[in-house]
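Note that this is a trimmed complex: some chains were dropped, and none of the rest were shifted.
Chain IDs A and B follow the sequence of writing; residue 1 opens each chain.
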Amino acid sequence: MKNTMQMRFLSVPDNVGLARVAIAALAGQAPFSLSDIDEIKVAVSEAVSNAIIHGYKGKPDGWVELTGTLDKLGLTIVVEDFGVGIADIEQARQPSFSSDPERMGLGFVFMESFMHGLHVESTVGKGTRVEMQRFATIQGELSRDAQ
Amino acid sequence: IGEIRRYLRDNNPIRVSRSLRDIAYKALQVRDGLVHRYSKEPTISEIAEELSVPREEVLYALDAIQEPVSLFEPIYH
């Protein structure tokens, strides 16, 4: 159960759905439960939406890259954009922080709470890279597979 | 942040509660209803709208209940 998928797509809102189902299809190859997969999909939606809404400010001609890697331990997801970047990552990750007063500022909180590891790198004017892990932990599958 | 986490886990409105099978079954019913009503095949968007389920989730559910990879020859056994 080792697999890798890389994809890139334009920064149009419809592609959030594309990213969700592609990741779900990949995650379905590992021993995740349906509710695990729902949580993983929420985390991916938030990261991809951020790339489109904030990274490219809604302009539809930017590339978003999504990579999914499955190994014995679980699933690693990377979402990357080449947009405006984040000046203060620590502030951006605070619950309820948003640069847009209309938004709830919970995207990073969702990613953090639904995944087992979240790592954000960003350079202003260059773009943002979000890496997240989710361990596969269904009743003994993990340790059995890892032997 | 611990509290927010707990809140999200317990009250996550985004979580899909309906099973894939349920969505797929309803999608086929809705399709038949629309074909009957308008005497033409509806688009995925029309089915998804009627179901209030995102388009790609409808497609995903339908794919999930569909067994064979190829019509006539399952490639891997």
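Rule of thumb we're sticking to: a contact is a pair of C-beta atoms (placed from the backbone, for glycine too) under 8 Å apart; a residue touches a chain by one contact, two chains touch by 3 or more.
Keep in mind that this is a model prediction, so the values were computed, not measured.
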Although each chain type is displayed only once, what is its multiplicity within the complete complex of this file?
-> A x2, B x1
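Keep in mind that, in the parts below, only the chains that are shown with their structure count from here on.
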Please report how many Å separate the Cα centroid of chain A from that of chain B, as a whole number.
-> 22
The chain B residues in contact with chain A across the complex are 1, 4-5, 8-9, 12, 14-16, 19-20, 54-57, 59-60
Given the complex, residues on chain A that touch chain B span 17-18, 20-21, 24-25, 34-35, 38-39, 42, 45, 95, 106, 109-110, 112-114
